[in-house]
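Working notes for the structure below.
Note that one protein chain is taken out, while the other chains of the complex remain in position.
Up next is chain A:
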Amino acid sequence: MIQGISIYEILTVTTVLFFIGVYGFLTRKNLISMLISVELILNASVVNFVVINKYLYPDMLQGAVYAIFIIAVAAAETALAISIIINLYRQINSVEVKDTEVMKH
């Protein structure tokens, strides 16, 4: 627990972080930026879990453990996404979304 800071302030920050992530995912035109936006969303939930655990239910460690698992899974997800992006880059020399639109309707 941090002295002088209530849970409301931290949850506001994580919520803002979450919506920045969603906004970034929907507006960015670059695959890497979209990936970064997804990471923002995941990190918002990680902070959420830890903070809720610490402030509201400090006698159990469920939230903290959950956070560790999310970090590990997020790393795996990023690694896989990056490897697919690299493979795509080898073929079309671009990581822009508009160049990945062969299939439509």
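Here, a residue touches a chain if its C-beta (ideal position, glycine included) is under 8 Å from a C-beta of that chain, and two chains touch if they have at least 3 such contacts; residues count from 1.
Note that in this section contacts and distances are computed from a predicted model.
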>> I notice the complex is incomplete. Of the names "NADH-quinone oxidoreductase subunit N", "ATP synthase subunit b", "Carbon-monoxide dehydrogenase medium subunit" or "ABC transporter ATP-binding protein", which is the UniProt protein name for the chain that's not shown?
In response: "NADH-quinone oxidoreductase subunit N"
> Residues on chain A that touch the omitted chain in the whole complex?
Replying inline: 18, 21-22, 25, 31, 34-35, 38, 41-42, 44-45, 48-49, 52-53, 56-57, 62-63, 65-66, 69-70, 73, 76-77, 80-81, 84-85, 87-88, 91-92, 100, 102-103, 105
